[in-house]
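First the structure, then my questions, so here it is.
Note that one protein chain of the assembly has been removed; the remaining protein chains are unaltered in position.
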Amino acid sequence: MRLTALTAAMAMTAGAAWAEEKTLDIGVSDALTGGGAVYGLPQTNAVKLAAKEINASGGIKVGEDNYMLNVIAYDDKANPTEASNAVRKLIDRDGVKYILGFCCSGATGAVASFIEYEDAVMLVGNAAERSITTREIPNLTRTRPPADYTGAAAGTFVAEKGHKRVAVLGALDVGFYASYVDAFEKELEKAGGEIVSREAFGLKDRDMSPQLTKIRGQEPDAILVVGYVEPAAFIYRQAVELGIDVPRYGFTSGSEDQFTRVATSEQMEGVWDLRPTELTLLSASENGKAYHANYTEEFGIAPSPSSPYSYDQTYALKDAIEAAGTVEDTEAVAEALREIAVPDEVVMQYLPVDDKMFDENGQAYTSNGAFQWQGGNWVFVQDLPSDAVAYSAFLSTLDD
Amino acid sequence: MARNRTFIFYGLALVGFVLLPQLISVKYYIHLCVLALIWVIAAQGQNLIQGYTGYVSIVQAGFMGIGAYSTALMGMHFDLPVWLTIILAPFVTAFFALLTGYPSLRVKGHYFAIVTLAFNMVIFIVLMNFHDLTQGEAGITGIPKPGGKDALFNWRDRETYYYFVLIIAALMTGLAALIVRSRIGQILVAIRQNEDLVGAVGIAAWKYKLFAFVTSAMFAGLAGAIYAHYQSFINPEIFGIAQSLDAILAVIIGGSGTIAGPIIGAFFVVFLPEYLRFADSFRLILYGLVLVLATIFMPRGIAGIARDLMEKRRGRT
Partner (left out) sequence: MVEVLQQIINGIAIGGVYVLIALGLTTVFGILGIAHFAHGSVSMFGGYLTFFFVTSWGIPLLLAILIALLVGLVLGVLIELLAYRPVRDANHINAFIVALGLTMMVEGINLELFGHEQVVIPTDFSRVFNIGGVTIPELRLYVILAAALLIAAMTVFVERTKTGQAIRAVAENRDAAILMGVNVKTIPLVVFAISTALGVCAGVMVGSLFAIAPGIGEGLVVKGFAVLILGGLGSIPGAVVGGLVLGITEALAAGFISSAYKDVIAFVVMISVLLFRPQGLMGKA
């Protein structure tokens, strides 16, 4: 009797010991330094935050084992060669199979061109170049929607406001910004409007008064600013300084602080931002507010509006691994990713396609929103008319 | 006597390179070696114009870009096989080098360097903005490897590509050595030491300078083309001024005006950032510091120091 009880007791403790804590290394390739760091560094922090939270609640459960996440992050400096090096190092040297992050399109494109042949899963965040999800790469997913998906919704919105002559000032040498403008134009033209000019600016430009002077002379009834937040803030200020007082619409993203260090709140008053419903404190869901608070506490600075793309992708990975029941079989996990529903912990507001978070291209869709600067804050005003299902079908028809 | 010793040295080095992939177990480092060998080709070119002729040019990465985009676009638009576009790329680059070299070589020293830098910027800006041709920042993807799935070699395997690049790097190093030891090479060195004297002796220095400039550009174009078919993805970012500075650094650190120098320098330039990764934010400071200290204290580079050490040893016996 005692022997059996003892044996049973030993068997039970032995069984419990087998359900051990294991570690799963996950990798992040992102711009930690350089011009892309405004996007890449917050993304990396967001992954670390998500990993910490997941570990605190027991890790990822696969069968009997709990996997604690260990994040290995490398700086790709938003440079394609560095990104390839970083990812190859993660895969070859560090034995990592799951790679997150990817803020910047050029670097991401380089990795996407070979990831298909690797035993890995690539989860893309902020990189907005459309072709990343048109090439039918089975082990790649992306949380951020392509820019033209948002551009079309924005075009419809601006047309509904009654504008017929819109002047565009954009970072047009960058593919996804140009594609936003193209999609915008299509919707605007459907409503009988037109784009009266397309002026350009670059990432390092800070003086757009020549372009704005030209636009002022054309007397548009609205202007659209499409591009990086740092120069864009100057555009909004210089527009006011030049006496332009037509409504200003934009696709720039950016926290309140990034704008107020350049322009006064009065100069920003009334500016619209037509973008995916990214994180702003006033528009956020419960998850969003919690994320904002936790991130600020952990890193001493508020999270950037686009950082949740990688926070969410970490939770998506967790759900996919648990659904597939394996950490070794990357093909199974990649398939599972395309089957899972939107996880509960995500911050962005996704529009599921067929009840799933990612469509058959591996693309997720957030809702698009119209935000307006009111009294020093970005305020969510309304949803932009977006059709994720239709766009998903459209995306599937593309080859590049 | 010295020549035999040199041959033995290079022969041993070559054997070492051939055996290298067998000794490395982690595939990642083979990837870095492939990149380093590509840089050897570019650095040998840079050495011709900077180390031997004495004109620091800051456009090598721009020429690599022209080579890379030529091979990719020729393959895409004219359906030419990879081996052909790789051979044609240096000649396309030579054409652009003629266009840029002719005005640049009318000035010397700092002015020359700044003008070449301006050309690199122009190349970069055009690559970024000429969407219809280059697809701008998005870059060109899906550049084919030299052989398809049923080719003689498995081109997906990194080792295969390593040997391919090794052969080309060795050939180009040999070519550089030939040029340098020929009469042309001697005149280039003479130009570096005293250009006015060369003119006074009745030699048309500008012809030789142009030759050095165009040849160095062709080396770069070839390196760029090989890079394109290795990574299968190119975009303008990697052909900017920062990379041209890497070419200069490789020549300085390795040993300006030597044939071994660019080889050492190329590996240095590719591997050093890897080892400086621990201090990502300090990387820039350290890199700059290395450059400054190397120029002040080891102006003849690692090859120069090695040579001095060997001389000392020989002096003792």
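Chains here go by letter, A and B, matching the order in which they are written, and residues are numbered from 1 within each.
One rule holds in what follows: contacts are C-beta pairs under 8 Å (C-beta built on N, C-alpha and C of every residue); 3 or more make two chains touch, one makes a residue touch a chain.
Keep in mind it's a predicted model, so treat the numbers as computed, not measured.
For the chain missing from the display, the contacting residue among A:T23, A:N70 or A:T213 is A:T213, taking the whole complex into account.
In the complete assembly, the contact with the undisplayed chain comes from B:Y287, out of B:F153, B:W206, B:F271 or B:Y287. Interface note for the absent chain: among A:A51, A:C103 or A:V262, the touching residue is A:V262. For chain A, the list of residues touching the undisplayed chain reads 33-35, 37-38, 41, 172-173, 199-202, 204-207, 209-211, 213-214, 216-217, 230, 234, 240-243, 258, 261-262, 264. On the side of chain B, the interface with the absent chain consists of residues 50, 54, 56, 103-104, 106-107, 109-111, 113-115, 117-119, 121-122, 125-126, 129, 241, 245, 248, 252, 281-292, 295-296, 299, using the contact rule stated above.
Rule of thumb we're sticking to: only the chains that are shown with their structure count from here on.
Taken together, the chain B residues at the contact with chain A in this complex read 26-29, 31-32, 35, 128-129, 131, 135-139, 141-142, 156, 231-235, 237-238, 274, 277, 280-281, 283-284.
Partner chain B is touched in their complex by these residues of chain A: 32-33, 74-75, 78-81, 84-85, 88-89, 91-93, 105-106, 109-110, 112-114, 117, 129, 131, 135, 173-176, 178.
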